[in-house]
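The following block contains the structure, expressed as structure tokens.
Removed from the display is one protein chain of the complex; every other protein chain stays in position.
Up next, subunit A:
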Amino acid sequence: MKADIRVALVGNPNTGKSTLFNVLTGLNQKIGNFPGVTVDKKVGYCTLPDGRRAEIIDLPGTYSIYPKSQDESIVFSVLADRSNPHSPDLVVVILDASNLKRNLLLYSQVADLKIPVVVALNMMDLAKKADINIDVNLFAKKLGVPVVPISARKVDGIEGLKNAISYANKFALQEDSIDVASIAPELVESIGRELNIDNPYLALQLAHQHETLTFLTPAQSNRVEELEKEFSFNSQKAQGAETIARYSFINDLLYDTVTKPVTAHEETVSNKIDKILTHKVFGFIIFFAVLMFMFQAIFSWSSYPMSLIADAFVWIQDSLHHILPAGPLTSLLVDGVIAGLSGVMVFIPQIAILFAFISILEDTGYMSRVTFMMDKLMRKVGLNGKSVVPLIGGFACAVPSIMSTRTIENWKDRMITIMVTPLVTCSARLPVYTLLIALVVPNRNVWWLFNLQGLALTGMYVFSLISAIVVAWVFKFILKAKERGYFIMELPVYRMPRWNNVLYSMYERSKAFVFQAGKVIIAVSVILWVMASYGPGDRFAKIDQHYSQPQYTQHMTADSLGRTIASAKLENSYAGVLGHSIEPVIRPLGFDWKIGIALITSFAAREVFVGTMATIYSVNGSAEKMESVYEKMHQAKNPDTGQPVFTLAVAFSLMMFYAFAMQCASTVAVVYRETKNWRWPAYQFAYMTVLAYLASFIAYHVLK
């Protein structure tokens, strides 16, 4: 879509930037990726009062133009690189009116890049409540830019902001904040001259950031490096001097424009809440209660919509089988593509609910308190307070959880979090566990209260958390830190969640999941379908010939004959042959070739296990027909010994395998996407498979 003017939104985290973005663009937005990096790019459109169309880009929240994480580094790249497709004509800097001082640091940095700026003074309602008085006119005069008071949550002042955007100047008119050149005069002058840059602050930033900027040519970057050496430039010292100068500018600015009482009103409320929520005892009790409620909700609220989606797909498959002529193409479409699609879509309710909770917990400010409470504990095992969020999210799905590790600034902490998150029992393991537990654990109560099957399932969840923590602790000694770890984090005041943002987040995350994981799962299910539908040589023809003899066609019903043929064909298909060929390897774990097929197909996605079992034990229908899969597996006998296949030892051995093995193509894909290197998903796959094999082996031989 063409736009008449490009506008970038810039601001600190927790200033209501996303809310403003949503208010300005409505649903007229899309999320993509910045080329080459895995930072979400949110772009939307809005019509200005003069009829022109504005493209609005929501840049990641940051405290400073000096980046501390990958997300933050995109801010300077977009603002500084004039050839960037999103290079803005105008920057809207959002300031939290109730916390101006720290917010103004970023403003003064952006302003010095001399791009036209409009200031949106957000949370004016909160500032008024806290008796903070801002002389907006004087403030605007001293800055030399338009300042629009708004309240994004209450949709107040938005028309004024749109007006300011449409009447904004094409040229930057803001006053200089600090004397940039004085920080490194010769260096700034030389870089400006040699790279043809007329803005001194841009030249200074290139000196600081040239190593990570992609829009500089290697020759330019090397030249900057040489100049730095020539003028013995110390990046940290220069940044420190700049920050002190900026705050002195800010103090001058605020001196006669803002008056505020000694203690603000809202903080005392926030403090009271904190006394309870971060209390030594209640703090942890409340945290675990919140977690329990979240899991309950994820499982119980999603069950109805999930079965609705599953039923809808069964109906679509049925109808398509009726409408389309029978044949391999129909089978590929219906049993391959659509079956694979349904496997993805069925998880949408769980993912949507998980992200609703995460966005509520983050919006209210509670998540940063959890981080605050857990940091010491997590640090002991090589993680970080911020790892709590992905680990909790891992109970639903590792894919979005691994994406959420981007907020962890420290490289080593982030890598360890990514490496262990897939160990946490995700929702795809749930159908596998419930089926296997139902097979071997008696459904009765112990100690009057606890159901044995429920205990076994809870045990698997607790076990997964413990193994994630132990593995993290081991990685702590293997990985070498690239930089020093630190934990400097704002604790925002408690606020009510913004329900609109919660809805947007549910919608966006579900969409991203369907498109990203969906592609992989569909591809894999097509391959699986081919492998299960065709066999080497003329084996299939021989089976058809064999079962067309009269003793079969006359003495068996069409239904049961069909099932017998399907079962024989599966054994002789490429998948069956593969299952037989890995049997020697998985024998020590107590598995036969049929379980082997399920293991192989499960490498696409764990929940495929139930469906594969259903096919192998020739049950007509989908994974939803749990009763019948259960009965077939219950009756399955070992042809050599006549004993049941699924004994306690085999079932637990299988569960151990599913607990540890990296059986999720989507996770492998997302780990690659986040780490930008095939080594990481490869290491992860290797260590998880080894652990899975060992744990299964031990479980089988102990319980046998």
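We take it that contacts are C-beta pairs under 8 Å (C-beta built on N, C-alpha and C of every residue); 3 or more make two chains touch, one makes a residue touch a chain; residues count from 1.
We adopt the following convention: contacts and distances are computed from a predicted model.
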Query = If you look up the hidden chain in UniProt, what protein name do you find among "Ferrous iron transport protein A", "Sodium:solute symporter", "Tol-Pal system protein TolB" or "NADH-quinone oxidoreductase subunit 12"?
reply = "Ferrous iron transport protein A"
Task = Kindly state which of the options A:I244, A:A289, A:V462 or A:L694 is in contact with the chain not pictured.
result = A:I244
Sole residue of A:E226, A:E490, A:D544 or A:E631 that reaches the chain not shown, by the stated touch rule = A:E490
Request  = Write down which of A:K154, A:R193 or A:H279 is the residue touching the left-out chain.
outcome  = A:H279
Residues of subunit A (touch criterion as defined above) contacting the omitted chain = 63-64, 66, 68, 98-102, 105, 236-237, 239-240, 243-244, 247, 260, 264, 267, 270-271, 274-275, 278-280, 283-284, 368, 372-373, 375-377, 385, 484, 486-493
